[in-house]
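Handing you this structure, nothing more for now.
One chain of protein is taken out of this complex; the other chains stay put.
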Amino acid sequence: MPTTSFLETVTVIETREVAKGTFVTKVKAPSIARNVKAGQFVMVSFPESTDPLLPRAFSVCDAFEDSVSLLYVAVGKGTRRISKLLPGDPMVFNGPLGKGFPNMSGQKTFHVVVGGSGAALIPILDRTAKSRGASINFYYGARTGSQLVKFDGVENVNHATDDGSEGFHGNVVELLKKKIDGDSSGVVFACGPTPMLVALQREVGVSVETYLSVETPMACGMGLCQGCPVRNAGDGDYYLACKDGPVFRSTEISFEMKP
Amino acid sequence: MPTTSFLETVTVIETREVAKGTFVTKVKAPSIARNVKAGQFVMVSFPESTDPLLPRAFSVCDAFEDSVSLLYVAVGKGTRRISKLLPGDPMVFNGPLGKGFPNMSGQKTFHVVVGGSGAALIPILDRTAKSRGASINFYYGARTGSQLVKFDGVENVNHATDDGSEGFHGNVVELLKKKIDGDSSGVVFACGPTPMLVALQREVGVSVETYLSVETPMACGMGLCQGCPVRNAGDGDYYLACKDGPVFRSTEISFEMKP
Amino acid sequence: MKPELSVKLGKVELKNPLMTASGTCGYGEELSGYFDVGMIGAIVTKSLTLKPKIGNEPPRVAEVSSGMLNSIGLANIGVRRFIEEKLPLLEKLNALVIANIAAKRAEDYAELAELLAGKESVRAVELNLSCPNVKEGGMEFGTDVKALSTIVKMVRKVFGRTIIVKLTPNVTRISDFARAAEAEGADAVTVANTYVGMAIDIYTRRPKLHTVRGGLSGPAIRPLTMAKVFEVSKSVQIPVVASGGVFAWQDVVEYIIAGATAVEIGTVLFAKPDAPVEMVKGISEYLADSHFGSIAELRGSLDVNLQNVPHMNRG
Partner (left out) sequence: MKPELSVKLGKVELKNPLMTASGTCGYGEELSGYFDVGMIGAIVTKSLTLKPKIGNEPPRVAEVSSGMLNSIGLANIGVRRFIEEKLPLLEKLNALVIANIAAKRAEDYAELAELLAGKESVRAVELNLSCPNVKEGGMEFGTDVKALSTIVKMVRKVFGRTIIVKLTPNVTRISDFARAAEAEGADAVTVANTYVGMAIDIYTRRPKLHTVRGGLSGPAIRPLTMAKVFEVSKSVQIPVVASGGVFAWQDVVEYIIAGATAVEIGTVLFAKPDAPVEMVKGISEYLADSHFGSIAELRGSLDVNLQNVPHMNRG
């Protein structure tokens, strides 16, 4: 049976531009805030409008008391629209949806690898790790330093940039490999562009317990449409990213969408 | 050859709710402001959006120096959208379009009959009459008093309401007939709902020189689509409301759209 | 007095004219967290095939202006697992169940219907004919009047309850197909499935769907399907189920005025999974405000002079 989810009319509390073209929007969404776990997502739509027509999926970036935050890069119709909402404006959230990351425990070290809007997972994973007493390290990659979001109160964030303008000069998977240096005792969580996930699966997932949060096009987010298949590495059947994921054990899936 | 018209990106100066559900939006539109005459209209569209898809026609309500005002009732997609724009927001105006009312002169008395959003013509006709030294009277009808817009500095406005809550109790055509009382020396200008225009044509247009500004659905406003036919009372051919009108001599046209 | 919302498709009575559209509501239970699925006229299942199907490679969905393209490829768990696992859930939820079926051979439609005939709680079958006919080189069944007639005839023999034939809109004159379905004893026709469409990413120069072309649904198609519902309702006596682009209760009313008996809602569920709730309310209030006592009075109430309707007087 699916996790309980809510169709909630939420209202905007505030929106901030946290890096070039990247925004965090905080909304009042009590039911979702109280039930979400790290790695789950919400489908966002706009009442009284059919443009955009389909709801958009966003990972929950943080949840605290009554509020939920989203972090997104304003690239298209949906994200540009959210970024322009004023405090008090409504949206409809459907969530929390999907299966999040496995529960964290104090026994293990968690290595979280993110790129682009995958950085949305930093605050919620950090909050979860702290509440569970787990030790967590972040590896956060971007093309250039101005795209990196700084998160207040989050420690252990290792930056990587393609142009070397901040942190490690190179990609974030290289950075992770350098840091763990063959130690396969930890757990890797990752969220970001598909090429990054493919590299992790190939270069890290074989030796370290690795979980990937995948992004596929989604029309519904709740198992209605069969629009979000992810190939099962075993029998070649499909999982649904929205119901069976979006987080998968890296050994369970095979990427077939051209990255 | 068509009147010169401009495709102007205009910016909102301010929007005021001037009666229940009725708004006046003032924009900066220098080229149109300097060239418009009373009874002409503009086609309004929104850059970067295809919803609404077609531009909307609005009579120019007033034009002064660099600015143009529109008066509208927020009933649908286009009007609701305009009413929510903030100062500085852009729209695209195409205009001035169509043929306006005939020139006014000091020799005659002008009786202007308006209903609903037809009230848009009061300010611009008043301004024109004053500049030409013509004497002008307005007859302005609505269902109820709260829908009547009060125009600063405009005198000689006679109100009529269906419910008698303000001014004459009855319809505005009756009011006009009572006031002119068989005197056919003046000129009647009218703009408003089709049933009002039909009544004027039948009951006043036969004896008094009468000009009607008609409203038809319009897709382009500039003669491209042939979407806005108005039956020629003579040969049964069609005029185009956008190019040959929207103002017609009442004896020239016959109404066939079910009012 | 509350207006009467119930409608009949063959012998089955729906408590209101709303149905879910196949493929947009999973197997029904997925919606049960959002509203009481017993309150909607009918739940129409994802197309069921004899064997489970994994469906097409991704990407399978893409958004376009006021619509979406899909090429799911009939991904489903197969009719047997449906009967074992999903039907009992739907029964428990008091849903009125209509099973949509699809196949690549005429015989397979009959076999599917026969399997479902054994389950009383499957109150009707809806035949999805937008599938490639493997014998005839992959032409859609629904674009070949003879193939359609054969399938309906075969299913009619084995299935005594309501048969609804879901027509494809991708033909020159859809009413020819509706008449053929009626002639073979179908109880209703659904007008219509999705329209063949396509979109390209101009930067990668790749199609947005793996299968290149897919089916267009959503508000973009509503005026097209409206014209077809009107045409078909003037051509056959059996009820017409409208399917295409409904996003608000006003759209349901519009289809009923055009001649529909019931109305399916599909793509809207993705953004508003509880849409049926406010739609039933909206329809009910509209009927009351407009002094209609029932859906039947509203049906086909379009005020129109048929002489104004040239075969195709446009441009």
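Note that the chains are named A, B and C in the order they appear, and that numbering of residues resets to 1 at the start of each chain.
Keep in mind that, in the parts below, a contact is a pair of C-beta atoms (placed from the backbone, for glycine too) under 8 Å apart; a residue touches a chain by one contact, two chains touch by 3 or more.
Here the structure is a predicted model, which is why all the values come from computation and not from measurement.
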item	value
Contact set of the excluded chain (shown chains only)	B, C
Residue, one of C:5, C:54 or C:198, that touches the chain absent here	C:198
Among C:50, C:226 or C:271, the residue in touch with the chain that has been omitted	C:226
Hidden partner interface residues of chain C, rising order	22-23, 47, 56-57, 64-67, 69-74, 102, 128, 130-132, 137-140, 143, 170-172, 193-200, 202, 204-207, 210-216, 219-224, 226-227, 230, 245, 250, 253-254, 257-258, 286, 301-304, 308-315
Touching residues (missing chain, whole complex) on chain B	2, 4-5, 7, 43, 45, 50-55, 92, 94, 216-230, 236-238, 256-258
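Going forward, only the chains that are shown with their structure count from here on.
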item	value
Closest chain to global C-alpha mean, per-chain Cα centroids	C
Separation of chain A from chain C, taking each centre as the mean of its C-alpha atoms, in whole Å	36
Between chain A and chain B, centroid-to-centroid distance (C-alpha), Å	54
Chain C: positions in contact with at least two other chains	none
Sites on chain A at which at least two other chains make contact	50-51
